[in-house]
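This is the structure I have questions about; it appears just below.
A single protein chain has been omitted; all remaining protein chains appear in their positions.
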């Protein structure tokens, strides 16, 4: 409803994760359903925490409860696009953290005309090689999975949102201060956020 | 229930697609829920058809109805693993096609100890560079997305299944012969399947 | 992050839909994942429109694009709870509508001790009747599906959010005035909203 929302761009976020879309992310209108955007948010935030080894899903004494989320949708995404989910920390409290998340669309190269021809050539070539074909084919397809290497840092988000975690004791479910290692990882993420004037906002 | 099911391996399939897992693919037991495996099947098959430009979701005169699917589960997968969904054609009829699909687990490099340290170094380095950090960070993460380049062709499937499409007229929903371009793409996929004796089966 | 958010209650909404939870709505922490809440929002809004026959998914000249959503989470829900998704219209513009949605938890009766015993008795009784058993069993289970008949109108929401649709021309995707029948259905929904002083807010 906001008349002209300011859209963030890729360089506004220090962390980014590429996520493959799935056939049934699309709904009856042929685009990724609004609900799935939150699955991308959830995945990017938790993936960062797991990667930094500060989230122990099974045994951690504290767990992060999601208390608030939101999303604004600017432009559609559709399978088989790749999505880049980018994360920054907007606020770090005693027991809570507020993330800002931007989603970026990276159309797959392999759906372009050139890729399809390349693929056909590859198929012809491989079919003469017999068993060797199977070995090379998967590697070939994998080359389609590197979208942000060519995404311009000034690329505008197709959607933006926020995500608030409050950390609680696993058993009492009462708010608890962020554990030290987690706080350190979040402080680093915040420190990596672009300086004012270097961002698109 | 089968006592010792024979498991296929990556080289038994001519086409493979890497799919990123999501936080909520895991269920309460901490592994990817059995239902999601079929989302990987669905995505890999349709992605191949879109890539070969033989599936026109919105305007095609014929559509593929799924009439039968199955899956056997050999070993767990869990977020944040990558999944490689590999496809071959087992039978091609007049109006139907039966795919065999194998799922392979590619643990993410970045969750290993080395990767985490590298990531920490990168963060420290980037935080001294200010705005430039944001530009390089996403590209860094993307390096985690190339699993099958290092997957051994003899890697065994963690799950296997089949998937049968019957093509019908979009309006009458009656079976119809496979359109020529689609049949050609499926014949190529079948032709690329490994010769007997070169596969794991 | 809001210190003490005011929670709405069931009587603040004129329309309510009961939704059954599913096994895999629960995530690794054993509660319905935050993303699924938006699936309940989406379902309740679209269900109202379909029920009022003002949404023609396949052939309508206009379609509703979701441009903004949000949710605040107050208390957990978990499979096999039933969810009541309640809807009101907060703002009706020329080409857009803003819904407020409240989610309410209705624990299933059949998971209580009494129900389980009743079920066991039923089983014993039925097993002596042979084939007739199969006929009556499904009907028995269905009795568990009537939660809000006993939900107090003062029940507080476990989550609350909003959902904004902008209507666009199906082909040009440019905003378009709400069609007359749709506007009428939304005006009625707004008219049924409780008077100030009769609500919990």
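A few remarks follow.
When the chains are written out, they are named A, B and C in that same order, and each has its own residue count from 1.
Following the convention adopted for this analysis, a contact is a pair of C-beta atoms (placed from the backbone, for glycine too) under 8 Å apart; a residue touches a chain by one contact, two chains touch by 3 or more.
Since this is a predicted model, take the numbers as computed values, not measurements.
In terms of the touch definition stated at the top, the absent chain reaches A, B, C within the entire complex.
Interface note for the absent chain: among C:60, C:80 or C:179, the touching residue is C:80. Per the touch definition above, the residue from B:57, B:78 or B:191 contacting the chain not shown is B:57. Panel shows chain C; residues 10-20, 22-24, 30, 39-40, 42-43, 46-47, 50-53, 57-58, 79-80, 84, 86, 110-111, 115-116, 119-120, 123, 126-127, 130-131, 133-135, 137-139, 141-142, 145-149, 151, 153, 188, 191-195, 198-199 of it touch the chain omitted from the view.
Across the interface with the omitted chain, chain A contributes residues 23-24, 26-28, 30, 33, 35. Contact between chain B and the unshown chain involves residues 1-2, 28-29, 33-36, 38-39, 42, 57-58, 63, 65-73, 91, 93, 96, 98, 164.
Please note the rule applied: only the chains that are shown with their structure count from here on.
Counting the residue numbers used at the interface between chain B and chain C, over half appear in both copies, so the two copies meet with largely the same residues.
Note on chain placement: the centre of chain A and the centre of chain B lie 19 Å apart, centres being C-alpha means.
Chain A and chain C have Cα centroids separated by 28 Å. Centre-to-centre separation of chain B and chain C, using mean CA positions: 34 Å.
Shared contact sites, meaning residues of chain C that touch two or more other chains, fall at 28, 33, 35.
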